[in-house]
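For reference, the structure discussed in these notes is given below.
The complex appears here minus one protein chain, its other protein chains still in place.
Entry: chain A
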Amino acid sequence: MPAEEIDRVLARRLLATMQLIRAFEEAVRDHFAARHIPGFIHLSIGQEAVAAGLASALEREDYLYVTHRGHGHVIAKGADLKRVAAEIFGKASGYCRGRGGSMHIAAFEVGVLGANGVVGAGLPHAAGAAWALQLQGRPQVAVAVFGDGAVNTGLFHETANIASLWRLPLLLLCENNGYAEFTPLSVHAAVESVAERAAAYRLPAWRVDGQDPLAVRATVREALGRVRAGEGPALVECLTWRVRGHYEGDPQRYRSSTELEEAVAHDPLRLFAGRLRREGLLNEAEEAELAAQARQAVAEAIAYAQEAALPDPASALEDVLYQPSGAG
C-alpha cells in the first residue's frame, strides 16, 4: 500500500470487521471445543484481512461464493451474525435452517449464494452467476473465493478458460494460505504463484499481501474496475496465513513450531491496529473499544444461537425439491 493518507473511517471499519470475524471465530472455536457445536469447523483466524478487504470493495448487490472456510466472508458481506451463529449451532433460525452448518452458510439477502464443502466446486457457480448477470444486462459482478488447493482442480482451469473466453463479470479471488488441507504448496503445486497460472488464460492477475486489508481492498477495486468495465474476469491472489489447523482439532503436526510462530507474527489484526496507531488514526482506548464492541455483538449472537429452537424433525423432508404449492 503506498504511503498515501489512510481514510480514518474506512480504516476503522476494516479493523472493526476483522475484529468481529476474529471474535466470532474464537467464540466458535471455544464452543466447538466445549461440544456445544456439532460436526466440524474450519476457522479463518489469521486470514481476516482478506475477507474484510474484499467485502469492503464490493457492493451489497454483488454476488459471492465462498468456501468451507467461509465464516469471515459471510460476516464481512454483512450477514446477520445471529443467523450465522444459529446455523453453526444447527438451529432452525440459521440461514440454512440447520441443513448446511458451518461449511455451507449461504445468505442470499446479502448476496452470498453458496459456501462449498467440495474444493473447487463453487468456481463454476460464480461463473454461471456472472454469465446470468451478463445475459440479463445487470451491472453487478460475481466473486468466487477459493484457496490454493482449489487451483489444482480441473474446475479452476475449466472455469478460468470459459470465463476468459466469454469475458464474464467474474472475480476469482484466491486465498493462498500455503496449505491445501494438510499439504503445503511446495508439495501440491508445480507453480507456486496462482497469479502466474492465471496468465495461461489471459486473466489479468494481481498478487497482494493478504494480511493488509487496505492492500486487498485497493487491489480488488483495481481488478473490479476492469471487470465492471466489461473487460472480462480477473484474478487476485491474496497471500495469507492460516493460524489454526485445517479443521478444529487438527494438531498441525505437519507444521514446525517456527512456522506457527511466524503465522501468529503475521496476525493481520495486530499488524493493522499497530499501523493505525503509528499513523495516529487510533489510540489504545479506541482500539479496545472497537474490540469490546465486536465481543459484545458476538456474545449476543452466540447467546441467541444457543437459545434458538432446534429444527423440528418433521421438517427434515422439506425443501428436498421445490414445490410450487409451498407444501414442502
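Criterion: a contact is a pair of C-beta atoms (placed from the backbone, for glycine too) under 8 Å apart; a residue touches a chain by one contact, two chains touch by 3 or more; residues count from 1.
The working rule: contacts and distances are computed from a predicted model.
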item	value
Chain excluded from display, named as in UniProt, from "Acetoin dehydrogenase", "Molybdopterin synthase catalytic subunit", "ABC transporter permease" or "Spore germination protein"	"Acetoin dehydrogenase"
Residue of A:D80, A:E222 or A:E318 in touch with the missing chain, whole complex considered	A:E318
Touch with the omitted chain, as defined above, among A:L54, A:L133 or A:A198	A:L133
Touching the absent chain when the full complex is considered, from A:C96, A:V243 or A:L271	A:C96
Selected from A:A33, A:V118 or A:A265 as touching the chain missing from the view	A:V118
Residue numbers in chain A that touch the chain omitted from display	63, 65, 94-100, 104, 106, 108, 113-114, 116-118, 121, 123-136, 142, 154-155, 158-159, 161-162, 165-166, 318-322, 324
